[in-house]
Every structure is written in structure tokens, then in C-alpha cells.
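Down below is the structure, laid out as C-alpha cells.
Left out: one protein chain. Kept in place: all the others.
Right after this comes subunit A.
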Amino acid sequence: MEVSEVSKNKKLLIDGVPFNVEGVDFVKPGKGRAIYHLKLRNLINGTLSEPTYHSGDKFDEATITVRDMQYLYEEHGHYTFMDAESYEQHVMGEENVGDKKLYLKDSLGVQVMMWEDRPIDLILPKAVELKVIETESALKGATVTAQQKMAKLETGMSIGVPAFVKEGDVIRISTITGSYVERVGG
């Protein structure tokens, strides 16, 4: 693939390492050569880099497959998932899971992006249901609005919830906005 065809969220293989394209900017002097500033996320160690390329530069696309898996458990920053079809277990490091760990509870069905049998990224369901383990019973403090108070959830995540939510309730959280959606049970 030529650099001119690179767009956001393409997966590139550079020097044997898969990268996710998080941004592309194009600059070109009026009579000169095109310059492409890419923002690349290393899918192995999670680091971000911003290299520059010229028109004509070529890349190989990284072949990424997506598999349905179930989250099993975490140990010392290693997250274990089980393939829903083959029952094979795969371990993903914390650097790849990132903030998505705040949505992972036992048995959650997720999609795992695989590069050469190696799990490199997670696609979460649009919403997950998590139990409230701690929240104030009455409103207090200056950081909450009249309608909201903070709640700590079973995965360690803290979010703003409506005043009527109490400890032991199960609430639905959007994984896209990271915010409370509704109470689903108590």
C-alpha cells in the first residue's frame, strides 16, 4: 500500500511490527514533494510515534483477524482470554489492554484482534454491566453535580451515577463514552 492510501485505523506492518494508524496529516509545498505525518500506535507495546513519510513510500498491511473470546482472569498485569470456538487460551499484556481493563469482568464476551496468533487489541461490546461496590448514600462534596455522585464499580472503575443508584446495584456503562447508561438490577 502506498502512503497516499494510508488512512485512519489501517494496520501497517513496519519492520515486522504491526502498527495502528491513529492519524494522518498531509503537507505539501506548492511545487514540492508530499510529506505525510503519521500517528502510529505500536500494537505490540502500545507506544505512540509520529514518523514522517514521502509520497511513493510503501507499506505492507498487517493481517489482523478478529476472534470472539471470553475474558477469564487477570494475573500480574496479564489478561487471559479464551477462544469461544477452539477454547484456546490467549494472554494479553496490560500495555495492549490499556484503559479497556476497566470494563473487563469475568466471563465478558469480547472480540480480540489477533496478529499472527498474538492478541494485540480488544473490541469491547458497546455496553457492559457492572456491579456498584461503593457509593455514597447521600450527596456530598463539591465534585458532584446535583444529579450525580461518584460510584466505584467491581472492576475498579469510578464513574458518575444518578443519586438513586446504591451499593449492590448493577448498572450499564457505555464503553464508547465511558459513562452511565441505566440501572439494570440490584
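Operating definition for what follows: contacts are C-beta pairs under 8 Å (C-beta built on N, C-alpha and C of every residue); 3 or more make two chains touch, one makes a residue touch a chain; residues count from 1.
Here is the rule we use: contacts and distances are computed from a predicted model.
Undergrad: Looking at what's absent rather than what's present, what does UniProt name the missing chain, "(2Fe-2S)-binding protein", "Sec-dependent nitrous-oxide reductase", "Lysyl-tRNA synthetase, class 2" or "ABC transporter permease"?
TA: Of "(2Fe-2S)-binding protein", "Sec-dependent nitrous-oxide reductase", "Lysyl-tRNA synthetase, class 2" or "ABC transporter permease", the absent chain's UniProt record names it "Lysyl-tRNA synthetase, class 2".
Undergrad: Can you say which of A:8, A:28 or A:78 touches the chain missing from this structure?
TA: Result: among the candidates, A:28 touches the missing chain.
Undergrad: Which residue among A:55, A:89, A:158 or A:179 touches the omitted chain?
TA: A:55
Undergrad: In the complete complex, which positions of subunit A touch the hidden chain?
TA: 4, 24-35, 52, 54-55
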